[in-house]
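Missing here is one protein chain; the remaining ones are kept as they sit in the complex.
Just so it is clear, A and B label the chains in written order, and each chain counts residues from 1 on its own.
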Amino acid sequence: MDNRNVLGALFMLPAAAILLTFLTYPLGLGVWLGFTDAKIGRGGEWIGFENYEWLWDDSVFRLSIFNTFLYTVVASIVKFALGLWLALLLNRHLPFKSFLRAIVLLPFIVPTVLSAIAFWWIYDAQFSVLSWTLMKLGLIDEYINFLGEPNLARASTITANVWRGVPFVAICLLAGLQTISPALYEAAAIDGATPWQKFRNITLPMLSPIIAVVMTFSVLFTFTDFQLIWVLTRGGPINATHLMATLSFQRAIPGGALGEGAAIAISMIPFLLAAILFSYFGLQRRKWQQGGSDR
Amino acid sequence: MAIQAAKTEQREGMHFLESVPRRWVTVYIPLTLFLFFLLFPFYWMGLTAFKPNAELLATDGNPFWVMAPTLDHFKKLFVDTSYPTWLWNTIIVSVVATFVSLATSVFAAYAIERLRFKGAHQLGVAIFLAYLVPPSILFIPLATMVFQLGMFDSRLALIFTYPTFLIPFCTWLLMGYFRSIPFELEECAIIDGATRWQILTRIVLPLAIPGLISAGIFAFTLSWNEFIYALTFVSASENKTVPVGVITELVEGDVYHWGSLMAGALVGSLPVAIMYSFFVEYYVAGMTGAVKE
Partner (left out) sequence: MATVKLKQVRKSFGNTEVVHGVDVSIDDAEFVVLVGPSGCGKSTLLRMIAGLEEITEGEIYIGDALVNKIAPKERDIAMVFQNYALYPHMTVFENMAFSMKLAGCSKQEQRERVDEATRILGLGDYLERYPRQLSGGQRQRVAMGRAIVRKPQVFLFDEPLSNLDAKLRVQMRTEIRELHQRLKTTSVYVTHDQIEAMTMADKIVVMNKGNVEQVGSPLDLYDHPANQFVAGFIGSPAMNFLKGVLVTVSAGRAVKFATDRILPAPASAEPDGREVILGVRPEQLLINTLASGESPSTKPGSDEATARQSSVDFESGVEAKVVVIEPTGADTQILCKLAGNDVVVVTRERHTFRPGDLIRLNVQDGNTCLFDPMSGGRL
């Protein structure tokens, strides 16, 4: 049993079987479904691009594309900024560093839906603790309808997403920061660099490969987010927070239009590919990382 | 390679140059704000779970503390709803899916990293790309398949579909760990006459235990966290997992049983949080390892 190829194939068999059956095949099936008028309960017939044409004229669909981009771009930028800041803070000489690092990750560990419920409660129109505090401070007159007013709802969902995502970005960037040799900062200090100059000339350039990876993941997961929106707003109010993923679900399962739902889901793919390629170029080994002779 | 100094001297750094007030403004205060932002929802969740309804709905008084803590919500949760069943379902599904995924991933990762058969590298990349395919694209076709296979509305549906996102991640992670095991160890064993199987079980696996733990914990957490498949493939109350059950059944019409909702959220988060607290380093290693590869 030592023939490499035979053994290799054998070892790969279980993984390949599961993935081909439940991932590759459904992917193709999903694409096919998008070209049919399948409904729950009855099979579908080929209708070509009709779904897509219809969707293109659907204002709700177009709104969901806009929402998805808005949600992704804003949340990702904020997550990156706050995550980087937090990583820089955690990289310092602090007491209880491991403990701090551990509790910082909690929002990311805890099941999304369950923490979303907590936000649901915090955002409640009648009993929100945020509104209560702001009222007591005299900053507002009446309770804020966090999830009931379109733009407020967008801001609230983005905030919840940021809350969940910052730890992931922060911890990954922290790992990256720790690979930068302290001697570089010492050399820079001797060369006369201020903290900002150290950040711009050493930290950022050396961190950029890992930033590319982390943000790609972050963008990917934010773009295809479902849980948070579904729990908090179900896509409302007036479709203001509908993402492509939530719209796809709504049309397909409660709505019963499987073909249409599949078409919405599949139309996410071009955008996802664009995001991956974008960061692939960020991942390219830079000139200064290439070449390398032994000491 | 030249010889390096055996004992390096301790270092503390240039912190003495930074004034203490400045450090408070640039480090301690922002850090405290971050911690508050990140931890407050948990505090609020926990507090609400123990607050009696009277206090919950009152607009006066201090909402940040509980006067007369109660276990009523937990009681309602465990007695009046199917929560215990959901909890059990989630545990079963997560454990089995994790086990299945780990087992298949170990073989796959070993095959790609060590056996280095034809096309191994490309397969590795393909597996990584598989992780990037989001469940929100796959859930509709998978729903039709699950239905056709007769697995609809059962835990089996989840056990078969969860590995689709668990295996790619675990394989990728384990590939990294296998890569870090020196090849010389295996060459030594080959010279000693060991078979591939023996090498895998006696040498590679024991050394990759940290990787297995990381992957296992991550897989368990991801399973526990899964929502869209569970929402789509399961409808009967007794088959639901915790996330789905809490969202769909603890809200009766317009009435939100906040206390029980929070209790449910709290209890549902506990298994993962407890496991996490024991294995923090493994979790972080798994997360950063996957990103660094």
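We take it that a residue touches a chain if its C-beta (ideal position, glycine included) is under 8 Å from a C-beta of that chain, and two chains touch if they have at least 3 such contacts.
As the structure is a prediction and not an experimental result, all values here were calculated from the model.
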Option touching the unshown chain, where A:98, A:126, A:151 or A:181 are the choices: A:181
Absent chain, residues of chain B that touch it: 1-17
Positions on chain A where the hidden chain makes contact: 181, 183-184, 186-193, 197, 201-202, 205-206, 286-295
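Everything that follows uses one rule, which is that only the chains that are shown with their structure count from here on.
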Rounded Å distance between chain A and chain B, as computed from the means of their C-alpha atoms: 16
Touching residues (chain side chain A, partner chain B) in the complex: 1-2, 4-5, 7-9, 11-12, 14-16, 18-19, 22-23, 25-27, 29-30, 33, 38, 82, 85-86, 89-90, 92-94, 98, 100-107, 109-115, 117-122, 124, 127, 129, 132, 163, 166-168, 171-172, 175-176, 182, 186, 189, 210, 213-214, 217, 220-221, 224-227, 230-231, 245, 248-249, 252-253, 258, 261-262, 265-266, 268-269, 272, 276, 295
List of chain B residues in touch with chain A within their complex: 1-2, 11, 13-15, 27, 30-31, 34-35, 37-39, 41-42, 44-45, 48, 56-57, 59, 63-64, 103-105, 107-108, 110-112, 115-118, 120, 123, 127, 130, 132-145, 160-161, 163-164, 167-168, 171, 195-197, 221, 224-225, 227-228, 231-232, 242-244, 246-247, 256, 258, 261-262, 264-266, 268-269, 272-273, 276-277, 280, 283-284, 287-288, 291-292
